[in-house]
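One structure is given below, represented as structure tokens, and several questions about it will come after.
On to subunit A.
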Amino acid sequence: MTSGLIFACAGVVLFAMGTAGVVLLDHLLRRILAFNLMGSGAFLVLIGLAQRDGMPDPVPQAMVLTGIVVAVAATALALALARRLFALTGGYGLPQSEAKDGND
Partner candidate 1 sequence: MKRFAVALLAALFAVALIAALLELPAPAVDLPAAVGAKMAESGIAHPVTAVLLNFRGYDTLLEIGVLLLALIVVLAVAAREEAKQPAVADPVLQTLARIAAPLMLLAAVYLLWAGAFRPGGAFQAGAVLAAAAVLLHLAGLAAAWQKPGKCLRIGLAAGFLVFLAVAAGLLVEGALLQYPPAWAGALILLIEATLTVSLGLILAGLFLFLS
Partner candidate 2 sequence: MTANEALPLAVIASSLLPGLAIFALPERSVALRSALNLFGALAKLALVATLLAGVAAGEDYAFRYAVLPGIDLAFKADALALLFVTLSAVLWLFTTLYAIGYLENAPHRSRFFGFFSLCVTATMGIAMAANLFTFFIFYELLTLATFPLVVHRGTPQAMRGGTIYLAYTLLGGTLLLAGIVWLNALAGHAEFAHGGYLAAGDAPNWQMQVIFLLLIAGVGVKAAIVPLHGWLPQAMVAPAPVSALLHAVAVVKAGAFGIVRIVYEVYGIEFAQSLDLLAPLAVFAAVTIVWGSFRALFQDDLKKRLAFSTVSQVSYIVLGVALFGPLGTVGGLVHLVHQGIMKITLFFCAGNFAETLGIHKVSEMDGAGRRMPLTTLAFSIGALGMMGAPVTAGAVSKAWLADGAEAAGMDWAIWVLWTSSLLNAAYFLPILWRAWLRPAPAAWPEERIVARGRRETAWLLLLPPLVTAIMTLAAGMFAESPGSPLEWAKLIAAREYRVAH
């Protein structure tokens, strides 16, 4: 088993963990963390699988570089929204039933 395949498998587990986390967790910061884990898992699968024969492949590496920048952009955006919501409501969770009391 090459390192590529090992890390690809680890990536799958990471992705599953991250996805479950985004779906299940309530705390917004944790969901953002979970999203980052999910993304890292996908990146690992991409590179690990492509390099399962042990040879480096620049194409997926470039893709992952792109992906990391996109992920940090998404994280910053999510944090900005979460912090603003925190400033307004004082909580880091999403209100359970919204849209019922139209307040805008």
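The candidates came about this way: all candidates are chains of the complex that A comes from, given by their letters.
Methods note: a contact is a pair of C-beta atoms (placed from the backbone, for glycine too) under 8 Å apart; a residue touches a chain by one contact, two chains touch by 3 or more; residues count from 1.
Note that this is a predicted model, so its numbers are computed, not measured.
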Which single candidate from 1 or 2 touches subunit A in this complex?
1
What residues on subunit A touch candidate 1, complex-wise?
5, 8-9, 12-13, 15-17, 19-20, 23-24, 49-50, 52-53, 55-59, 61-63, 65-66, 69-70, 72-74, 76-77, 79-81, 83-84, 87
